[in-house]
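Please read the structure below before turning to the comments.
With one protein chain removed, the remaining protein chains of the complex are shown where they sit.
Chain naming follows the written order as A and B, and within any one chain the residues start at number 1.
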Amino acid sequence: MFEIIVKTSNRVEAKNITDELERVVRGKDGSILHLYTPHTTCGLLINEDADPNVMKDILEALERIVPGNYPYKHLEGNAHAHIKSSMIGCSIMVPFSEGKLRLGTWQGIFLMEFDGPRERKVIGTLV
Amino acid sequence: MFEIIVKTSNRVEAKNITDELERVVRGKDGSILHLYTPHTTCGLLINEDADPNVMKDILEALERIVPGNYPYKHLEGNAHAHIKSSMIGCSIMVPFSEGKLRLGTWQGIFLMEFDGPRERKVIGTLV
Partner (left out) sequence: MFEIIVKTSNRVEAKNITDELERVVRGKDGSILHLYTPHTTCGLLINEDADPNVMKDILEALERIVPGNYPYKHLEGNAHAHIKSSMIGCSIMVPFSEGKLRLGTWQGIFLMEFDGPRERKVIGTLV
């Protein structure tokens, strides 16, 4: 089990953590990497790591689907972030072989910040 | 592999199963707990276990996004529950170490009932 710290800089942000994760796990043993973020207002997502507009479109679509300015019952101002986090999920599994993550050509791993800026943890376990 | 039975009491409900799961796995060996619900109209979700309004906001947001009263093709009256279940997912993985679930401070584990009340199964596997 290892842990990385991810500092986000904005209220809402798709922070690319692919390179850092690849560095941490390179050469290790295992056949799957489990990644987990122990928070309730961010998430972990695998999607396109080429055109940054894809992440902008994803974040904007989530905001249209779950608007920040709706009169939610939870009064801390971040109910929308809890809902987005629930839709994206806090846990992902990536195939791993010969000491390397087996991501697809266009895939990257992102910490999806929905209530930043904050310092977030990502816990990794090689199985 | 173990199994717990979760009885839900309402049509739609976020049933907190954290304490029961912690009791079942305490002291066991493993580095990740896989939880799985073998149904198609409920889901498993990790999110805030402090203010119950967060779960109310999540359930209400899902109902706005996927209204129960839309004219769906599936004629059993629970198409919306299948769709919500697909968005939330039926499977989660939680880090486990020293015989304990490594949930974040605010995280709890919920069975999300979208077509209750029913008796639901949750299958757990420690890896």
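One rule holds in what follows: contacts are C-beta pairs under 8 Å (C-beta built on N, C-alpha and C of every residue); 3 or more make two chains touch, one makes a residue touch a chain.
Predicted model only: the values in this text are computed from it and were never measured.
Contact with the undisplayed chain is limited, among B:Arg11, B:His82 or B:Arg118, to B:His82.
Checked against the hidden chain, the listed residues B:Val6, B:Val66 or B:Ile109 yield one contact partner: B:Val66. Checked against the full complex, the candidates A:Phe2, A:Tyr70 or A:Trp106 give a single residue touching the omitted chain, namely A:Trp106. Where chain B meets the omitted chain, the residues involved are 1, 34, 36-40, 65-66, 70, 72-76, 79, 82-83, 85-87, 89-91, 93, 121, 123, 125, 127.
Take chain A: the residues that touch the chain left off the picture are 31-32, 45-48, 51, 53-54, 56-58, 60-61, 65, 87-89, 92-95, 97, 102-107, 127.
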